[in-house]
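Yeah, one chain of the complex is gone here, protein chain that is, but the others are all in their spots.
Right, subunit A next:
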Amino acid sequence: MTRRSFFCLTLILCISFHLHLLSASQFEGFDAEDDDASDDSSDLHHSLPPPTITQSHSSLPDPQPSPDDSTSDLIPESDPEPQSDPSSTPFDFWDEDEFEGLPETIDSSPTAENATETADPETASTAQDATPPSKKKKKEKSYAIEIACVCFLMALGINYFVGKRENERLALAWAAKFASKDTIFHKNFSLLGVGDGVESPLLLKEALNVFKFYASGRRYCHGLLATMELKSRHDLISRVFNLVVPCKDEITFEVYMNEEAMDHVVFAMAKNKAAKTMQKEVKDLQRFAGIVSPPTGRKWVSEELSVISESKEVAGDMITDTVLDQVFGDKAMEKYGKNFMSMHISDQHPGKHKKMMLFKFSLPDAKHMDDIVRLVALIPYYIDLVGRYRLSTQARNKTETGRQKAAEEAYKELQNARQEALQKKKAERKKLIEEAEAKLSAEVIRKKEVKERARQVKKAMPKIKMSRGH
């Protein structure tokens, strides 16, 4: 809607501008004259100098026989604005009445012309010299902007193709490492790719920097969707912006867990700052979970990471020893955990699918895809872990009460929304009925008035008795 209104406004502006241009063209001799006076005068100077020089020579011995010709040619030189005698000039469109005074002054001083003749060619020549350089300067000035912009456009075009290819290469490198034959996803999922059939394409290109990979056919989960959001390498302006504001290539894995497979688990882990913002912004973490301090007496994640969980028990069960040794422990984090950004396991996920796991990693170069092998291996590990995990009765009781409250609130919100919708519909219906009644009443009034007028007219008319003629 905003785009349409904007387009209409600009159309109106365009039309008004066109009209202005058209109106300006009609008064070519007057208003446009002032803007283009220098150009016209320079044109005249260009076209006229040879004849003026020859004619001035001819006019010297015989000024009288051809005063009009010489005056007509000299006048434009002497006067900066070309207000010449209409008899000899091509500007027949001008109104003669506008230049009433001019012919008298020129005729009265024919001798002065001879004196000015020598001066005029000089002035003409100087004027000639003056205008071309300025014209050239103008030309030179104006071309700078054009050249710069055309160069930028060419750079944009080249960068588009180069950036596009780079992004595609990166996406294909990831797919070759993790989604092709005998790779981790091939061993874990029966259906890979976005289409139907065996030879479906692995990656879906949503945009020049967004690629999606889908896998399905595994225990405990419906499927997995990996979204690669790469830097906008195809867009030069974004590239320049990213030099100032750093940006990373990211990959997000969404695992859709089965209803029966996942118990009440709300768990998240991220780097310290990111974890704080996550806990405040993400709805289910806000409601059910809080940042868990590292427990004493057991191994825990590196200090860089913060854990958000419903309870310490759940947090402890999610962070197993294998995970700590492989990725999240102090030693392993330095080597393998650099590209880790966040993970979020929840059965109360806001959105369509409630039971979900989200993993976010940053993507390395095409040549360094091995860096995230262990991180990607976390995904099937966690699918199995969470799929098999069952809470203890105590923890379950705690979580149940919280979820019941959440369910009740959600139900109340739904009911409120439904009531509001019903009220809106009722109000709309009332409005329609009122409008219809108003219309009807207006029509009824009109009909009554018409009838009354007809009656009055009938009364005014004399009654003509008619009788049948036999």
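Descriptive notes on the structure:
Please note the rule applied: a residue touches a chain if its C-beta (ideal position, glycine included) is under 8 Å from a C-beta of that chain, and two chains touch if they have at least 3 such contacts; residues count from 1.
By definition in this document, contacts and distances are computed from a predicted model.
Per the UniProt record, the chain missing from the shown structure is "Protein Asterix", taken from the list "Geranylgeranyl transferase type-2 subunit alpha", "Transcription initiation factor TFIID subunit 5", "Protein Asterix" or "Electron transfer flavoprotein subunit beta".
Set against the missing chain, the residues A:Phe178, A:Tyr214, A:Phe253 or A:Tyr382 yield one that touches it, A:Tyr214. For the chain missing from the display, the contacting residue among A:Leu156, A:Ala417, A:Leu440 or A:Ala454 is A:Leu156, taking the whole complex into account.
Touching the omitted chain from subunit A are residues 3, 6-7, 10, 13-14, 17, 21, 142, 145-146, 149, 152-153, 156-157, 160, 187-191, 193-196, 204, 206-208, 210, 214, 216-219, 222-223, 225, 232, 234-238, 380, 383-384.
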